[in-house]
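All protein chains of the complex are present and in place, except for one that has been dropped.
Moving on to subunit A:
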Amino acid sequence: MGTENAADVIIVGGGIAGLAAAYALTKKGKSVVLLERGTSCGSKNMTGGRIYTPALRELLGTAVLREAPLERRVVKEQLSIVHGNSSTTLDYMDESAEKENFESCTILRSVFDKWLAGKAEEMGAMIITGTQADHLIEKDGRITGVYAAGEELLADVVIAADGIHSFIAHQAGLKQDIQCSGVGIGVKEVITLSEDIINNRFSLQKGEGAAHLFLGVTPGINGGGFLYTNTDSISLGMVVNPRELSMQEKTIHELFREFKASRSISPLIAQGKTAEYSAHLVHEMGFTGVPRTICRNGLLIVGDAAGFVINMGTTIRGMDLAVWSGIAAAEAIVAAPSPAEISKQYTKRIHERILPLMKRYKRYPQLLAIPRVFTEYPDAANQIMHAVFAIDGHRVPPKLTKKMWHILQHSVGIKHLISDSWEAIRLL
């Protein structure tokens, strides 16, 4: 392409962050070339299953969002604490969940990303699939484009939206490689079931969805299980820490298989047919995983590439932060009076909109790093439930408080209970 710009902006990666940036940029009249390594946008992407929608609503507007191939709006939140054959479940039904302005919904990324790519194309974005950006082009300390498929593509600015591994951000010297302790391995099975069966099994009305998280299904390993209801399928999966997984004998698939066979899950997926099995890494570091600088002269990083993920245990946000960061990148590029100002504009927006939110939950990963969270506490919780509900023939049971104290003493230990409670209060 010589010295002429291929477009105002080159975006590497057609996931949700890159596509959000492409849509917002083209809407504001900027020319965009987006490179996607898959045969279509979304063909390499997966998620556990739920997106918080305010960011999408800001990007697309309510009318366009109404056309989006989203699955079910989440009205039912469930959290199960599992130990062996026992489980204690917290079940929250949000009757007020609005039909129109719902806050979150379940999603299948290959379907959604492809649709969003079509919307960006309608706006004028040029999306080149089946093409990888091999590396950045740098001139006098400024990123001026990328090499892709043996060609030089030049632009005023490059947006790295190439996901959690982000070889582009790494190459630009913006971030260290991700560490085992800071990620989870996510595996997921999509299981098809008819819409009616799902509605009946989960007590849902048409269009309503459930999000169900499971603690204690990864014994001794930092992790958990998840289940999301789609329109006519279920997304069932598990996330585990690779470092802790490596220190024991079971494979991730064996753990997943046990989870599927468990009493909590097995009846929910009966008669289902597996449509797909996928895997992906997930950021678990939260705020501390975000690189100190998220841009260089001529380069902005967005979404997973920048580590924008929050895991609060009950709420996991990555995709909406990806959309917010894509919007921020587009706004920065449009607002900057000269290309040299773009970095400053982007940094300002990220510091205003994403980092304060991430900072609020900065210490949550430390809480989830308490090893007893994944075995001993689930055990204690279920033993306490047993003490509450079970009877013992005609025998006079001990006082409940005494029994609870006894359970905690034996399963967790008083010393741990005090130190963990102190830690929890301090961290939250």
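One rule holds for everything that comes next: contacts are C-beta pairs under 8 Å (C-beta built on N, C-alpha and C of every residue); 3 or more make two chains touch, one makes a residue touch a chain; residues count from 1.
Just so it is clear, contacts and distances are computed from a predicted model.
Participant: Would you kindly match the missing chain to its UniProt protein name, picking from "ABC transporter permease", "Alpha-amylase", "4Fe-4S ferredoxin-type domain-containing protein" or "NAD(P)-binding domain-containing protein"?
Facilitator: "4Fe-4S ferredoxin-type domain-containing protein"
Participant: Would you indicate which residue among A:93, A:126 or A:269 is in contact with the undisplayed chain?
Facilitator: Touching the chain that is not displayed is residue A:269.
Participant: For the chain left out of this view, which of A:108, A:125, A:294 or A:412 touches it?
Facilitator: A:108
Participant: Hey, which of A:88, A:218 or A:233 is the one touching the hidden chain?
Facilitator: A:233
Participant: Of A:42, A:286 or A:378, which residue touches the hidden chain?
Facilitator: Touching the chain that is not displayed is residue A:42.
Participant: Please output the residues of subunit A touching the missing chain, sorted low to high.
Facilitator: 37-39, 42-47, 108-113, 129-132, 164-165, 177-180, 183, 185-187, 189-191, 233, 242-243, 245-253, 257, 260-261, 266, 269-270, 272, 274-281
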